[in-house]
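Please read through the structure below; I'll follow up with questions.
For this depiction, one protein chain was excluded, whereas all remaining protein chains were kept in their positions.
All chains are identified by letter, namely A and B, in their written order; residue positions are counted from 1 within each chain.
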Amino acid sequence: MKNFFSVADVTNLKSVVDEALSLKANPFGHEDLGKHKTIGLVFLNPSLRTRLSTQKAAMNLGMQVIVMNMDKDGWALETRDGVIMNGTTVEHIREAAAVMGEYCDILGLRSFPSLKDKEADYTEDLFNKFVKFAAVPVVSLESATRHPLQSLTDLITITEHKKTNKPKVVLAWAPHVKALPQAVPNSFAEWMCKAQEEDLVDFTIAHPAGYELSEEFTEGAKITNKLDEALADADFVYVKNWSSFKEYGEVYPVAENWMMDNEKLKLTNDAKVMHCLPVRRDLELSSEILDGPNSLVIKEAGNRVWAAQVVLKRLLEGLK
Amino acid sequence: MKNFFSVADVTNLKSVVDEALSLKANPFGHEDLGKHKTIGLVFLNPSLRTRLSTQKAAMNLGMQVIVMNMDKDGWALETRDGVIMNGTTVEHIREAAAVMGEYCDILGLRSFPSLKDKEADYTEDLFNKFVKFAAVPVVSLESATRHPLQSLTDLITITEHKKTNKPKVVLAWAPHVKALPQAVPNSFAEWMCKAQEEDLVDFTIAHPAGYELSEEFTEGAKITNKLDEALADADFVYVKNWSSFKEYGEVYPVAENWMMDNEKLKLTNDAKVMHCLPVRRDLELSSEILDGPNSLVIKEAGNRVWAAQVVLKRLLEGLK
Partner (left out) sequence: MKNFFSVADVTNLKSVVDEALSLKANPFGHEDLGKHKTIGLVFLNPSLRTRLSTQKAAMNLGMQVIVMNMDKDGWALETRDGVIMNGTTVEHIREAAAVMGEYCDILGLRSFPSLKDKEADYTEDLFNKFVKFAAVPVVSLESATRHPLQSLTDLITITEHKKTNKPKVVLAWAPHVKALPQAVPNSFAEWMCKAQEEDLVDFTIAHPAGYELSEEFTEGAKITNKLDEALADADFVYVKNWSSFKEYGEVYPVAENWMMDNEKLKLTNDAKVMHCLPVRRDLELSSEILDGPNSLVIKEAGNRVWAAQVVLKRLLEGLK
């Protein structure tokens, strides 16, 4: 593994999930692997789970961790070439990434999309430039269009809790008050589509009309605008809001009730309910589900450590 | 010890102070105890001494430390139940605390009171919910009504510097320009009242009329509105401002001069002067005292490490 950006960086999903679960069973079995190695976690946007779980994973492997909150330090980066830097950006990403690569053996980068410039967001301009100039392996801590550590976590969690060989997994859109990125659902979709290819899950996406995801992430998925149909016999329901891809970043009013609640849960096969968090209670997902026996959200968040740890382990092994 | 929130979490003050002093004499004698254990320090409000000393204490015990500044990361928490989260709070404390508990073996939490909603502050709503949902031991890094690591530090410092078996300790109100919480004086009072029960100190509180502390913290203390009377024969004077408890959060004008200075020090038994810091020079406490031989404030701040270390040691021992 050279970088970790999308499902394409993993050749066999079952094998990486199995390795993650063996790390969960024995967290400190590889703490010599990261000795004298430093990971730099660069946050252009806020983070709770990603920061803590990646830091924990790195420490479990014996690494040193340096955290940089670029957004808080007012360190505005220039990403365009051919620009005379006489404005407000203080440093070019060419220098910033290269310098951080001088100090760190592995870098992690979190950067959210603008939700305004679809092309820049979907070409992953910022993340790609960071990778290009950093000269060391880079782990996505969520980029404009993907959140692969979350998706790997989700597959680990499904594997742990499935009762059948090939559970039915539903990605269900839910309401929100803000315009959110498509990164989590894009990423979940591309990981589940690949898991479906490997015969690990049966995958359905349900969303209101107008909330179609980019087709590059959903090939092979069943897609419907009817939540009830999707929920039938579901073993796992993955609840998540996203803003429109077509009318980029727009939030359409949705007349029907798409909030996941106990009433809808009755349609499923006593499904486990997942969410990447943070979740807006009683807007995206009902409190009764979150506080009830079907919720996996806390265990799912806990599994973020093992997703990060298996990825860092493979990147460390690649350094040798 | 399951959590550390108030003096009630310690059964024998003398024993915990003695253990802290033995850790001071041999800081690294237990560094295997915290191996592979992680403490998460969560700050909803700023901190200098508490952050540094707790971090140092944890590292002395071999722990990994993760610091989260929630206030700076714009991670506004919802604490109320039954609320549709369609406003500005991004995550409910139920999820936030539970998730942090997934990544950490022990959590520390700092949260100041509102000074507006007396009931919410004095029921310690936020701290209690955090404890309830975190599922791991929680150390108070100062809560709405108490600052127990400070009070334990103060008792350690008094023990180190006392010249008699049962020194006279005076908590003396002092002026300030801002409305400050009652957490430090409440906590100091409840620790000194218990120390008095154990025959370790003789305890007096002096404050202007209107600045009465809640009686739940002061049972057994002598209380007076006459500073001069209180200072007579004092061995230790603990200077601190607080806002009104009765007229909650109010700052009353005080006609008399309550700033501690050398003139007032003459009334004492050459008393050592303490303050939890930060201190407003020449408003709460005179520079001549702070820069003179009677001040213990720097040594007191240094002792914060050993208070934190004995508490973390006991919590770690409780994990096994």
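Observations, loosely collected:
Note that a contact is a pair of C-beta atoms (placed from the backbone, for glycine too) under 8 Å apart; a residue touches a chain by one contact, two chains touch by 3 or more.
Source: prediction; values computed, not measured.
Which of B:Arg49, B:Lys168, B:Lys240 or B:Lys264 touches the hidden chain is settled by the complete complex: it is B:Arg49. Of the candidate positions A:Met100, A:Leu115, A:Ala183 or A:Leu315, contact with the unshown chain belongs to A:Met100. In the full complex, chain B makes contact with the omitted chain through residues 27-28, 46-49, 51-53, 55-56, 59, 69, 72, 177, 277-283, 287, 290-291, 297-299, 301-302, 305. Considering the complete assembly, chain A touches the hidden chain via residues 36, 38, 40, 64, 66, 68, 72-75, 78, 81-87, 90-92, 94-96, 98-100, 102-104.
Assume only the chains that are shown with their structure count from here on.
When the CA atoms of chain A are superposed on those of chain B, the rotation angle is 120 degrees to the nearest 5. Spacing of chain A relative to chain B, judged by their CA centroids, is 40 angstrom.
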